[in-house]
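A single protein chain has been omitted from the complex, and every remaining protein chain is retained in its original position.
And then chain A:
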């Protein structure tokens, strides 16, 4: 059990003109037993950060502390961590049991019988007892990933580091393993840092998410907080599927005016200057379909993608495409002209230059608040 702290981490690769800063001044921490997910598009520095924590990459600047002790100069095996890799990284010539026992063999004085005991009890936990004598190449992707997890668990480390462990699995297995890893982490209570580019994984598994972009931390917080109260346009666009709709608007008196869109200024945005441009963001599932000519804007339905319980409708409003998540099939039809509207508390406003959120909502849905009665004109 341990607390992991990353303090002012900077990591650069290359020299001179080829110098690339992969991580810039990153500070975050994971509490004892916390499941922290680092998420972001490729090249955002999340894997580099994980490698720095693991000791597989040196740190250019800053400190990494595990349980208060600086581990910058410690070798990986002296950091009390275990790691799970994207492509499993099982030793091909060893059986599953030998793979799992290898770390114990290298770092502990346990006898072969003791190692065997620990491997077997871990295998039981993961339900891979019958795979122990098999070599990796005769295992399926899911089984390999379980063995790789077992190799990490058997070491009983202070911190688990997982580098996109599910991205090589097919979709259905991925969601099963997602639940399983979460369950395991819950049971074991080991501090875990999990890297992924998949925002669904991040949202569903994390206690807290850290969203990175180009080596910089954008926001760290609970999944729903990042979803409902994004700190900037990047986070708003990255978290949530389908992505948030954004349109350029200008405040004119009490109204936000955009191309073919008019919307009353939400109460929390009262203090914003008039005549200034903003980016208005609204999630597809926050939009309601209303009669054409009413609501905030009117557009034409171009494409409907039915998903069963819900459908995604793509509307053209002026020149922009707006995505709307509607209930079930048949809510709208292709070619239909419809109006759209949305509740004020779901409106996000961003500075068009910096992307920073302005007049952020103060609470999450369901929280007791006098801030937003459920009306459009709060």
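Operating definition for what follows: a contact is a pair of C-beta atoms (placed from the backbone, for glycine too) under 8 Å apart; a residue touches a chain by one contact, two chains touch by 3 or more; residues count from 1.
Throughout what follows, contacts and distances are computed from a predicted model.
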* Asked: Looking at UniProt, which of "Ferredoxin-1", "Carbohydrate ABC transporter membrane protein 1, CUT1 family", "Glutathione S-transferase" or "56kDa selenium binding protein" names the chain we cannot see?
  -> "Carbohydrate ABC transporter membrane protein 1, CUT1 family"
* Quick one: say which of A:76, A:129, A:329 or A:355 touches the chain that got left out. => A:76
* Hey, which of A:68, A:92, A:109 or A:366 is the one touching the hidden chain? -> A:92
* To do: Based on the whole complex, identify which of A:102, A:194 or A:278 touches the chain you can't see.
  => A:102
* Interface with the unshown chain - residue positions in chain A -> 54-56, 75-77, 81-83, 85-87, 89-94, 102-103, 106-107, 135, 151
